[in-house]
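For this depiction, one protein chain was excluded, whereas all remaining protein chains were kept in their positions.
On to subunit A.
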Amino acid sequence: MRVTARIGVVSFPGSLDDRDAQRAVRLAGGRPVALWHADADLHGVDAVVLPGGFSYGDYLRAGALARFSPVMGTVIEQAGRGLPVLGICNGFQVLCEAGLLPGALTRNAHLHFVNRDQRLRVESTASAWTAGFAEGQAVVVPVKNGEGNYVAATAVLDELEGEGRVVARYLGSNPNGSARDIAGIRNAAGNVVGIMPHPEHAVEELTGPGTDGLVFFTSVLSTLVAA
């Protein structure tokens, strides 16, 4: 058992919440490791966070170019072997573009960027990043996105629901028009999670709506210790 888990946070050109994700890792008790998009080496980290922002300026489509960066080649490969990966906002978009998660994130239904403190219900605790929650727990985590409208084929949505792979759902008003109020999903193994709201911005009472977001990071640390 390692004393302190090392969590990598990838910086793409245009990543914006990378330092915030590093802070969240630190506050949760982990050791943040900065990873660079052009470096395929993950430097032995125990888990990876793909942070929010506008990687490569969202040129072409959000996440479409980041998916081809050298670091993602390794992340995709390692995720297949069980490496815990959390994609937040733009990171979620990257995971969908990389094929690690199904579906896509499209422009918000109302066409505006939206930043607000959002109520969520945690639907699945069977993931590396949500194991510390209670199933059905209501939490508050900020959203801030312009393209957070989750879409997928009906069959895919049904499959996600059937397999309990919807990780979190919007409570109250749906801020971006996501199908079935989906805020986050996981892969079948539960090591890869994509979430549109920003848990790294709910880690301190002073700067956020509370500390619910911290549980995403303590969850993965506990998972790693247990493993």
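Keep this in mind: contacts are C-beta pairs under 8 Å (C-beta built on N, C-alpha and C of every residue); 3 or more make two chains touch, one makes a residue touch a chain; residues count from 1.
Criterion: contacts and distances are computed from a predicted model.
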item	value
Name under which UniProt lists the unshown chain, selected from "ABC-type polar-amino-acid transporter", "Anti-sigma-W factor RsiW", "Phosphoribosylformylglycinamidine synthase subunit PurL" or "ABC-2 type transport system ATP-binding protein"	"Phosphoribosylformylglycinamidine synthase subunit PurL"
Touching residues (missing chain, whole complex) on subunit A	13-14, 16-17, 19-20, 23, 52-54, 56-59, 62, 90, 93, 107-108, 110-119, 138, 140, 142, 144-147, 171-177, 198, 200-201, 203-204, 206-210
